[in-house]
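Apart from one protein chain that is not included, each protein chain of the complex appears where it belongs.
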Amino acid sequence: MRIHIFVTGGTFDKEYDEIKGQLYFNETHLPEILNLGRCTVDIDLDTLMMLDSLNMSDADRSKIAAQCGACSSDKIIITHGTDTMVETASLLAGAGIPKTILLTGAMVPYKFGSSDGLFNMGCAMAFAQTLPHGVYITMNGKYFHWNKVKKNKQTGYFEEI
Amino acid sequence: MRIHIFVTGGTFDKEYDEIKGQLYFNETHLPEILNLGRCTVDIDLDTLMMLDSLNMSDADRSKIAAQCGACSSDKIIITHGTDTMVETASLLAGAGIPKTILLTGAMVPYKFGSSDGLFNMGCAMAFAQTLPHGVYITMNGKYFHWNKVKKNKQTGYFEEI
Amino acid sequence: MRIHIFVTGGTFDKEYDEIKGQLYFNETHLPEILNLGRCTVDIDLDTLMMLDSLNMSDADRSKIAAQCGACSSDKIIITHGTDTMVETASLLAGAGIPKTILLTGAMVPYKFGSSDGLFNMGCAMAFAQTLPHGVYITMNGKYFHWNKVKKNKQTGYFEEI
Partner (left out) sequence: MRIHIFVTGGTFDKEYDEIKGQLYFNETHLPEILNLGRCTVDIDLDTLMMLDSLNMSDADRSKIAAQCGACSSDKIIITHGTDTMVETASLLAGAGIPKTILLTGAMVPYKFGSSDGLFNMGCAMAFAQTLPHGVYITMNGKYFHWNKVKKNKQTGYFEEI
């Protein structure tokens, strides 16, 4: 049993640039996160892009779908910005990939010490091992089918629709 | 869908007593952990005891089993010290409770800033929602059937047997 | 012996708005910082403004100077954004206030878990008790006379000139 993790960026991986006083992307923190979680699951990890999901294009989403289809594992976790996570989930569902695909992210950067990222990654790791094939979002301790979820932009919580 | 969390102590909830220079138990950090994870799952939370699991008696384990049987939810998470987690899982399995019961814990106290606790709680939250009835341990990103796992005392990792 | 702390904002007190994905000011973290440092020095604390120092006006600086002159203590710490800390120090020196005035700040927000803020506040607390009257900046473990320092914008370190 192996899980393939594709990193696409999102708040999860944002850092603070102390010179410019801005948030930015450097390297992914996934290896550090898995290490902190003392995770012993066999993992393949690929960084596909490092994007704020508001800047993700159709070409980017197609690339994610192609990688999900091509990888050898049928259990996939995608780290993704929360703003357009539902759009990417929808495109992935349309691609009809016969695998269990979980999208997750964070509302607070992992490096800020008070992030939901570690909890969300735990949820994604577990759901990827147990849910049947399909495309899901996991946030806030729950999983949602790709076509039954929206992000509440006022509260930052994901809700069933 | 509700999940019942029973707190029994363990490294998870240990704190540092700055006057005595020792680790001790105060209140559980579960509410803080669920809040950090931005968890919106409906939760019932009960602290049954605050024990280092090396000090857990048969009477303590019987109390845990009775509470698991009596609560209204059929999805249960028990936070527990790692040293005797397998013994408690075994007793719970013997009790034949028709529910999904996950035991989890941490190798590093949640308050120490570098704990596996938040990740493990994410895993437990997800596995509790998706695994069939039975008694399981979740540590290191994996789940283990109660009778197919041991803690490797040299490495601190849980291993399938 | 009392020390008066005036809060003016700066990176020190910036937080992450998880809904908007931006840095912003809420309440000052100074009470939390002093508590973490287990500080028992008698402190008066006033928040004068909560500004990115790039947005600080002459009127703001005049207000700071007036408050420094008016307060009853002759030992003052001002938390301030680093970008224009030298300008404010210069204006304060021009005001000829017969007190020991230390300006300090942080390159990383206190809430991000990897901030220099706690160290800088320790330095400011100590220098305020020991330096003769004058206007100083303390950053990077050093103190600088107001007219002998610049911020190196490439490295983010303060340097003697």
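Which chain is which? They are A, B and C, in the order written, and residues in each are numbered from 1.
Rule of thumb we're sticking to: a contact is a pair of C-beta atoms (placed from the backbone, for glycine too) under 8 Å apart; a residue touches a chain by one contact, two chains touch by 3 or more.
Given the structure is predicted, the values throughout are model-derived calculations rather than measurements.
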{"item": "Where the missing chain makes contact, among the chains that are shown", "value": "B, C"}
{"item": "Residues of chain C (touch criterion as defined above) contacting the omitted chain", "value": "33-34, 36-41, 107, 113-116, 118-127, 129-131, 138-143, 156-157"}
{"item": "Where the unshown chain meets chain B, residue by residue", "value": "11, 16, 18-19, 21, 23, 52, 107-109, 111-114, 153-156"}
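Everything that follows uses one rule, which is that only the chains that are shown with their structure count from here on.
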{"item": "Contact graph of the chains (line, ring, star, complete, other)", "value": "line"}
{"item": "Same or different residue numbers at the chain A/chain C copy interface, by half rule", "value": "same"}
{"item": "Whole-Å separation of chain centres (CA-atom averages), chain B against chain C", "value": "45"}
{"item": "Whole-Å separation of chain centres (CA-atom averages), chain A against chain B", "value": "26"}
{"item": "Touching two or more other chains - residue numbers and ranges from chain A", "value": "107, 113-114, 156"}
